[in-house]
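Provided herewith is a single structure, encoded as structure tokens, for subsequent inquiry.
Of the protein chains in this complex, one is absent; all others appear in place.
In order of appearance the chains are A, B and C, and numbering begins at 1 in each one.
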Amino acid sequence: MFGLDKKDATLLVIVAILTLCAPFLLNPFPSESALAQFNAGYPDLMQRFVIFGIFAIGFNILFGLTGYLSFGHAAFLGVGSYSAVWMFKLLSMNVIPAIILSVVVAGLFSLLIGFISLRRSGIYFSILTLAFAQMSFNLAYSVLTPITNGETGLQLTLNDPRILGQSATADGSIPVTSLFGLEMRSTYELVMGPWAFQFNAGYYLCAVIMVLAFYMSIRIFRSPFGLMLRAIKSNQTRMSYTGLNPKPYTLAAFVISGMYAGLAGGLMASMDPLAGAERMQWTASGEVVLMTILGGAGTLIGPVLGAGFIKYFENIFSKINDTVLHSWFSFMPDGLENLVVMLVYPFIGKGWHLTLGLMFMMVVIFLPGGLVEGGQRIRRLFRRKDDTPAAKTEPAE
Amino acid sequence: MMGILEVKNVNKRFGGLQALGDVNLSVAENSVHAIIGPNGAGKSTLLNCLVGKLMPDTGSVLFDGQSVLGRTPHEINQMGISRVFQTPEIFGELTVLENMMIPCFAKRDGSFRMHAIGHMFDEAELVEKAEHMLESMNMAGKHHMHAAAMSRGDKRRLEIAMCLAQEPRLLLLDEPTAGMARADTNNTIDLLKQIKDERDITIAIIEHDMHVVFSLAERITVLAQGMPLVEDTPENIKGHPKVKEAYLGEAH
Amino acid sequence: MDAIILQILNGLDKGSAYALIALGLTLIFGTLGVVNFAHGALFMIGAFCAVTLSKILSLSYIILDETQTDFLGKPLKVKVPYAESWFGPEIGAAIIDWSVPLAILFSIPVMLLIGFAMERGLIKHFYKRPHADQILVTFGLAIVMQEIIKYFYGANPIPTPAPDVFTGSYDFGVLLGFDPNVIIYPYWRLVYFGFSAIIIGAVFSFLRFTTFGMVVRAGMADRETVGLLGIDIDKRFTLMFGIAAAVAGLAGVMYAPINSPNYHMGMDFLVLSFVVVVVGGMGSLPGAVLAGFLLGTLESFASMNEVKSIFPGIDQIIIYVVAILILLTRPRGLMGRKGVMED
Partner (left out) sequence: MSKLNLTRRGVIKTGAAAGTALAMPTILTAGSHAGFTNAPTGSSVTLGFNVPQTGPYAEEGMDELRAQELAVQHLNGEGDGGMMNTFSSKALKGNGILGKKVEFVTGDTQTKSDAARASAKSMIEKDGAIMVNGGSSSGVAIAVQGLCQEAGIIFMAGLTHSNDTTGKDKKANGFRHFFNGYMSAAALAPVLKSAYGDDRQAYHLTADYTWGWTQQESIAAATEAMGWNTVNNVLTPLASTDFSSYIAPVLNSGADVLVLNHYGGNMVNSLTNAIQFGLRDKMVNGKKFEIVVPLYSELMAAGAGENVQGVIGSMNWNWQLQDAGSKAFVKSFGEKYGRPPSNSAHTCYVQTLLYADACERAGTFNPCGVGEALEGFDFDGLGNGPTSYRADDHQCFKDVLVMKGKENPTNEYDTLEIVEVTPRAQVEYAPDHPMFAGGQLGACNPGA
């Protein structure tokens, strides 16, 4: 199917079904229940899941396949966002030209940075990319304010000279982003008894694009090009002595992953037309590294899992405050309740960084292959019961 | 007659050390040419000059009439020179079949081709070629094994198979039997003989092991302290006094 | 001219901080081959050793002063440090005043212990893992360390002043024949510069003149051979890690009066210190020191208005521009060795 073998096709179908049903799957708890705190099925977070999924899928094409660890990919995401917002300001509120421009601009920018950075390898390459990204961030925050609007971030205003479309709507608001008239923020809410599910147009646009991006990434993984990238990671000496030039391959991978980042940035701006400089900071680049490794670098599905995991943490755990905690443990006697809250509180709410750091260490120490390896181990555990050790070396998924 | 590989007056210095001094070498097409010499004689340096890893200070290296100097390893490889390393250089994390596919693609598509859409195993012709190579190397049935998990002998055979898949005109072997048990060594000799018989190929081999050298070589060049000492047929080399002298004191 | 001398002074001082941090990082990388992203956190913990000691020394009991009121209109609680009641007001005040220099003594054992624990408990298991894994696990550790500090000390910077005798600045200009107030430099920064010089000197002599140092240097050149010699390299590695942690910690202790310590100061220095190390050449101690001073000086010059009027915003990016230029012209940094960290 679609030029994929059965195993990959199954994976793609599963991913497609999961993303399309996400509004149900992420809202498992009735909206009035105490556990509703853990629901993640609201448009903004679902959009973030898939957008960062795209970002991580792209990053994985570079890092997972070639092993080149870039610490500057957030710069491409940021550049993509800025291009998209400028497109909204100048051309039209339709997301298509904005997304196209952001991919193109990010591609060109990554071509430039990749061309220079790829002259070195190992940590020297990492530091070069880091240096470029930090430069972009520092400049975007201050000197380039006319283009980036600096600290505040680039936003739409009522005076934008939009060529195709109006500067302000009839009732004096800023027009919203749309796909040929379908507003990205329009949400269909389905109430089923105590449950409420939100179906957001923007989310579905992102989801469809993510499934496409995922499909593209499978194709790249399985293609001769993907094979060459894995060869680069495995043995560059043999690569050159087999008559292959590693440089254009790595550069192509760098640009492709830069374009994925630009796509993610463009989508982010399409969902919420703002581009802030912090998107380009080195910690943002670090975040995508964390996502990819947490999920499983070099695996197909890993980066998407990792992105979902970290965004869930950032958005759900950080909102649990002590009032919420007290309401959870209110069934306990007072002294015990306070003790439990005191013990739990450092790890959630404002302490979510601590939990993230700890979890991160655990994964790196015990599951070097990330969550995917965890899943495989569990699966093997179950399989061992009815299956003889047929578990042989599996080709990289 | 002009050989397929012509090395003329090649010099290479590392700081104060003369690694190669006026080396001249001519390898005739479709022959097996061995380069021998004691440790530190400059055999590996010479080899590295041939494949683009090192740049000689002076002199010229012509392959089939074209200079290889100043070219990168992958360009030289695309000219038709393949190299087998002392410790097998293969793609350990990839499966055996994937290892074999890479030289097949390199042969067909050149040093770079953006080939990102099709499935790598959709190229029936190349897959067939790769599988055929593996079969002829007695490695059928190991297609989906990770290359790193194979025995050393298998790794060596895989590496040679990968080089042959590129249909090189010159195969360079750098001590292919170093560290091998006697039985493996003999297998390798047989394999190389078979290759020699079946193909139009020139083989240049650097070797320490005289047993291998004398079983295979048609001509032998002896290097000592970076200089070519003698070049002759195996029969003549065997009793050559200079050679004995050069190897004197070397435990062998 | 005076402006240039001034910025050279500045640069040397900044550079000494950079060099000191980069030195510890390089020690760990050079000997153990580990890329330690938690090094900035160690620096931060060092600074908090100073904070902690000054808090301990000014531990107080509370007396109620009926003549004054606090913000709720109740009698004011006046804190009297135990140190003052035990040693008398003057000596007690002096002890509190000198808490930062005293923290040097306090921090060495603490940092050594933290270093040992880190190496034994975590880093040891990562010697054979890819550099990416090392970066990630130490990065996770850095987050955990700073969150723990934040939990106990809060997110706000904590003022940790130097002893009173070091307030104010020394007038170099007069010494060089300029007018007064043209080239002045704070005493404490001079102390910091001298201190860094001593530490850097001590580390170098330790590596050069002791057997231990020779083994470690051999290990830096060729780890496997040293292992083959049957030397118990494990213990030495642990000790080495402890020393590197102590160097980072000392840099932090002395830095506390320059900028009030806060929990994320380590992250502020992390990227910078990596740039310094890479510019110097991974694994090269003299390279790290040289690059530290080089980048410090260049950063100072970039902050001059004369320079900024030509290149607006140059002070935002100078460090990175220099890093990029050096890496492109000198592939392995200023003094790096071949083959280190290139895969």
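In the analysis below, a residue touches a chain if its C-beta (ideal position, glycine included) is under 8 Å from a C-beta of that chain, and two chains touch if they have at least 3 such contacts.
All values derive from a computational prediction rather than experimental measurement.
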Visible chains in contact with the missing one: A, C
Residue among A:Arg119, A:Lys247, A:Lys350 or A:Arg383 touching the omitted chain: A:Lys350
Residue touching the undisplayed chain, where the options are A:Arg119, A:Arg185 or A:Arg383: A:Arg185
Hidden partner chain, touching residue among C:Pro186, C:Gly213, C:Pro286 or C:Pro331: C:Pro186
Residues belonging to chain A that touch the chain removed from view: 39, 42-45, 48, 138, 141-143, 145, 149-153, 155-159, 168, 171-174, 176, 183, 185-193, 195, 198, 201, 272, 274, 276, 278-279, 314-315, 318-319, 321, 323, 349-350, 352-353
Residues in chain C touching the chain absent from view: 2-3, 6-7, 9-11, 13-14, 17, 68, 70-73, 76-79, 150, 154-159, 161, 167-169, 181-186, 188-189, 257-260, 262, 264-265, 268-269, 299-300, 303-305, 308, 313, 315-316
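Going forward, only the chains that are shown with their structure count from here on.
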Chains touching both chain A and chain B: none
Chain nearest the overall C-alpha centroid of the shown protein atoms: A
Longest centre-to-centre distance from chain B, chain (CA-based): C
Between chain C and chain A, distance of the C-alpha-averaged centres to the nearest whole Å: 35
Chain C-facing residues of chain A, complex: 69, 116, 119-124, 127-128, 130-132, 134-135, 138-139, 142-143, 236, 282-283, 286, 289-290, 293, 297, 346, 351, 353-354, 356-358, 360-361, 364-365, 368
Residues of chain A that touch chain B when the two form their complex: 3-5, 219-220, 222-228, 230-231, 233-235, 237-245, 248-249, 252, 256, 392-393, 395-396
Footprint of chain A on chain C - complex, ascending: 35, 122, 125, 129, 131-133, 135-137, 139-144, 147-148, 151, 267, 271, 274-275, 278, 282, 312-313, 316-317, 319-321, 323-324, 327-328, 331-333, 341-343
